[in-house]
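A single protein chain has been removed from this complex, and every other one stays in its place.
Take a look at chain A:
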Amino acid sequence: MSDLILTPNIESHDDFYADLLAAHEGLSKAESDAYNARLILILANQIGERDTLRAALDAAKRKG
């Protein structure tokens, strides 16, 4: 079993969400896409574990 957390876990979630939007502010679509890609890679490195990453890839495929 993976350790993917799918219950609330983000500290100050409203602040994080605002930070995420702010990071994209003023970026073109291409710049935003590139930013997202870099962010995914940085977060993936933080997680590291293959099973957890695979579970995250799967979880992201489900839209509700």
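The rule is short, and it goes like this: contacts are C-beta pairs under 8 Å (C-beta built on N, C-alpha and C of every residue); 3 or more make two chains touch, one makes a residue touch a chain; residues count from 1.
In this text, contacts and distances are computed from a predicted model.
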item	value
Record-based protein name (UniProt) of the chain missing from this complex, from "Amidohydrolase family protein", "FAD-dependent oxidoreductase", "Sugar ABC transporter permease" or "RNA polymerase sigma factor"	"FAD-dependent oxidoreductase"
From A:5, A:18, A:41 or A:59, residue that would touch the chain that is not displayed	A:41
Those residues of chain A which, in the complete complex, touch the missing chain	33-34, 37-38, 40-42, 45
